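All protein chains of the complex are present and in place, except for one that has been dropped.
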Amino acid sequence: MKISKEKFGQAFDALAADYQIIAPVSEAGGVNYLAVKSFSEVKQDYLNSKLPPKSFLFPQHEKLLTYKKEGKDVTVKTELQVEKSVLFGIRPCDAKAMLLLDKVFKNDEYRDPYYYERRDNSVVIGQACNKISPSCFCSSMGISPASSEGSDIFLIDLGDSYQVEVITEKGKALMAGLQELSELSADEQALVDTIKSAQTSSKVDVATITAKLDKMFDSPFWDSLHEKCLSCNACTFSCPTCHCFDISEEVHKNEGSRVRTWDGCMAPLFTLHGSGHNPRDKKKARWRQRMMHKFNYFVHNNGDIACVGCGRCIKSCPVNLDIRQVIDGVNNAELVVD
Amino acid sequence: MNTETKAFEPKIAAFLCNWCSYAGADLAGVGRFQYPATIRTIRVPCSGRINPLYLLKAMANGADGVLVSGCHPGDCHYMSGNYVARRKFALIDSLLKHVGLEEGRVSFSWVSAAEGVRFAEVVKGVTERVTALGPNKGVFKVEDGGGTNE
């Protein structure tokens, strides 16, 4: 079923009265997800956003709680304020990435209220990629440019209308406001078929990477891989699945707040202990950690590779350290036999 | 509720070198030369000790103005501390203005241990200028606990 963009826009604007809507907006230098009030602000034709939408579920800087000491009494307040949200225009890679973040923040053992309150109160309207960037490789990561996995409603842009698919109950509830759906024409159906069968031109082979990495912790492969890395966090901050953080206190006299901020395993001080010991003070250890975490540990712990092939790390890396080349390198690395 | 708004009294962080400016401030006190109670003094051994981050942090913490004062060039207790500081201060002053910090928020002076009267004049002048600018407009000010962009 399809809906004209005009009708969709009206429904979108009506939703904005009750929901915070996060949608792609054009900015100097690219497209980014921002809060919008109207469909007219939404950027239509673009490859993908510069930064992933993860900051709406997992903000870069967040006050977890505040405290104040008055005499002998301490009052503690949690700062969480959650608005019902619609995350609009989320691409298959970013939608899948949210499912991966769920495994970390919202599972049987740990439920992070700062994450899952936002997650449970947001509806994901996903959108297929009509154009595919040469640095995307999602087809190799278990999804595709038109995968609806992780979306509550899934749209395909047909030009002056959207094909609309309801994926979950949450999406169905939101759809109730959409009127005047119609059937697709033969041409439009053909366009949908083309988009649905599209694959990224860039591919990597991750079929056996987890098993290979099981045996590679001490491999000399890691000795030279890391050398050109600058140890910044450009890749981790632009990655939709990266989720490491630091918690610190900001205290002034008798009051303060506990703050969570993004951190990244590429930074040298990420693993600095209070004792002064740093198990990953060498870049070699940090790059090994990046690959192992995404392609091995996360698979063992959570059943999935923590990379969705969005290509942002490739584009943002100042030294062009390409994770696809690293994957190839791992696959081709000779196993050292004891 | 008091309907009269209290006149704005700025909070000015004053970094004073131990040997000259701090002594000069002390002399002002001893000699009862009045100056506005707007400065919060921080004694440093030498103006050359001033790390530009001190000024930025003072403003990030809400200071409405900053005063940095040392010995006159040629009279530094450590011989060359204030010569090095002079170059630093020129560049800090220039950069802060360049990023749009209002002229007069950050001030620099050379005040000797004998210049008690002058110290009071400097503080009066700085206070006047900062008061006219109004409270810290937030070029560097960080809200409690830091924040995020909209």
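Brief remarks follow.
Each chain gets a letter, A and B, in the order it is written, and its residues are counted from 1.
Simple rule for what comes next: a residue touches a chain if its C-beta (ideal position, glycine included) is under 8 Å from a C-beta of that chain, and two chains touch if they have at least 3 such contacts.
Just so we're on the same page, contacts and distances are computed from a predicted model.
Between the listed names "Putative flavin oxidoreductase, subunit FlxC", "ABC transporter permease subunit", "Cation:proton antiporter subunit C" or "Class E sortase", the UniProt record for the complex's undisplayed chain reads "Putative flavin oxidoreductase, subunit FlxC".
Considering B:11, B:57 or B:77, the position touching the chain not shown turns out to be B:57 (whole complex). Here one chain is not drawn; of A:69, A:215, A:228 or A:300, the residue touching it is A:228. The omitted chain makes contact with just one of the residues A:7, A:50 or A:68: A:50.
By the touch definition given at the top, chain A reaches the unshown chain through residues 28-29, 47, 50-51, 60-61, 131, 133-135, 224, 227-228, 230-234, 236-238, 246, 248, 250, 259, 261, 264, 267, 269, 314-316, 318-322, 324-325. Not every partner is drawn; the one left out touches chain B at residues 52-53, 56-57, 60, 73-74, 80, 83-84, 86-103, 107-110, 118, 121-122, 124-126, 138-143, 145-149.
As a convention for this text, only the chains that are shown with their structure count from here on.
Distance between chain A and chain B, defined via averaged C-alpha coordinates, is recorded as 45 Å.
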